[in-house]
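With one protein chain withheld, the remaining protein chains of the complex are depicted in position.
Naming follows writing order (A and B), and every chain is counted from residue 1.
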Amino acid sequence: MAKNENNKLAWFLVPIGVAVNFIFGTLVLLLRLPIYLDSCGTIIVGALCGVWPGVIVGLVSNILNAITDPGTLLYAPLNMAFAVLAAYLSKKGVFKKFVPTLISSLGFAFIGGVIGALITWARYGFDFGSGATAVVVLPLYAATGLPKFLCQIIGEFLCDLLDKAITVVVCYFILKAFPTRFLSKLPLGHIYISDEAKALEEE
Amino acid sequence: MAFIELKDVSYKYPYTKDFALQNVTCSFEKGKFYGIIGENGGGKTTLCNLIRGLIPHFYLGKLTGECLVEGKDIRDWDTAELSSKIGYVFQNPFTQISGIKPTVFEEVAIGLENLGVPKDVMLERVAKVCEQLDIGHLIKNNPNELSGGQRQRVAFASIIAMDTDTLVIDEPTSQLDPEGTENVFNIINQLKHSNKTIILVEHKIDLIAEFCDEILVMENGTIAFSGPTKEVLTKRELMDHNAAIPEVAKFGHAMADAGKPLSEIPVTLEKAFSLVQERSAR
Partner (left out) sequence: MDREFINSYNDYVNNGNAWFNLNPLSKLWICMCIGLSAVVVRHWQFGFSLCIFYCIAALIIGIFPRFIKNYITISVLVILLTIVIRQFSMRDPNFTPFINILGWQWYKEPFIAALNIISYIMGFSGALLIYFQTTEMRDLMLALENRGVTHVASYIMLSSMQSVIDMRQSAQTILESQKSRGIETDGNIIVRMKAFFPTLGPILLSAMSGTEEKAIAMDARAFSHNGGHTYLRVLRPIPVWEYICDGLALVFLICSIVWKVLSMTGRV
């Protein structure tokens, strides 16, 4: 019944997802925490509403960032890939349990590492990027003599891991806190509705 | 002819235990002013959601019985089409501002833009509504920076500008300060004199008593009482049902209990005043 209408709320959640990306980023800065958390909104919307709304959250977030720093536009595919992964993992029920959620951060960090390195690589003329990752990448390169690109991937992966671990844990608790009546209106919301509530529906 | 008709309607929200509406049968005629009262959780908002077509198009769940708008079942209505027939204003002034328009004037025009109303008609109608609702001085302001009361008036303006035959108004003053409430009452007073069908949910019983032609009292998802305002509000049983009842009606009952009855039970202050005068003149 009225499946189409069920997606209506999903699009209204997109602006909130974007705002969450921004605000968590700002809060983290304000409280001087050593993480970014700037993909929380993307992952939550991806997990609750599926691939497309999540991808749009990622894209819009990057466009808004580009207003003051156009260079960040290049990293839009990264945020969009997070949404795809979040939607996939959500359908598999990964975010329902704590330990799988925590493990999933490896996946997000992997995407962050590989795609991030690819973009950085292209952006900086196929050489190391000029960001915080350089702190890890340069010594790694100097010490091991591994190929530069591999160093960049490893560097970005390591830098991302802590951030993504905290991000998915935050997302896990947020997803848990949603009221049933709200979840019931979202495309993937049914995944997070408790069994007791589902039992009521069976009667 | 009944504009909206409910026949034995029951409804249960998804993943909930109890029915929010149970075997509700009622009808709303064109051009009349209806008041819906009753305790919280009694099903008032659910009834509004149903009439507005949000049930079953936005809220899933179990809907049985028939709900007809202009003789057509609510399930068959297209929500967009329904929104041009039935306007809806609700409690929260903050979520009723679109957030995508930088001036009040454009905010009020938003529904007309969506409906594809020609620009000259739009300009004229928006200007008229802004004047009517006393927000003419605000048209250049950013709606996202207004106070709650001002936002609620802008919300009313956007809906009234769409000129729907019917308006569903769900507790429009419950989140406003006294001044905001007063302003909203003025708007409702104006609406009373248009020939629209109005369905108003409101806790402030004196307002209901003053404006409404008919009243529905809801309790546990059913309609406990319904009928012409005076008939319903003077019912003694109403007091046993925890329903709000005008102070002056209570006074009337108290007078009767004391063996000094007024010639009828008043529901408005004005009426009470004249009845008391009449009695003391006797």
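The rule is simple: a contact is a pair of C-beta atoms (placed from the backbone, for glycine too) under 8 Å apart; a residue touches a chain by one contact, two chains touch by 3 or more.
These figures come from a predicted structure and were not determined experimentally.
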item	value
Left-out chain, listing which of the shown chains it touches	A, B
Listed residues B:Gly38, B:Gly87 or B:Gly221, member touching the removed chain	B:Gly87
Touching residue (missing chain; options B:Met122, B:Met255 or B:Leu275)	B:Met122
Identified contact with the non-displayed chain, of B:Thr46, B:Gln96, B:Asn183 or B:Thr229	B:Gln96
Missing-chain contacts mapped onto chain A	8-9, 11-16, 18-20, 22-24, 26-28, 30-34, 56, 60-61, 63-64, 66-71, 73, 123-125, 127-131, 134, 138, 141-142, 148, 170, 174, 177-178, 182, 185
Missing-chain contacts mapped onto chain B	52, 54, 58, 79-81, 83-84, 87-90, 92, 94-96, 98-100, 102, 105-106, 109-119, 122-123, 126-127, 130-131, 136-137, 139-140, 144, 155, 158-159, 162
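The definition used in the following text is that only the chains that are shown with their structure count from here on.
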item	value
Centre-to-centre distance between chain B and chain A (centres being mean Cα positions), rounded to whole Å	43
Touch list for chain B against partner chain A, complex	13-17, 56-60, 79, 99
Sites on chain A touched by chain B in the complex	1-2, 5-6, 8-9, 15, 180-181, 184-185, 193, 197-198, 200-201
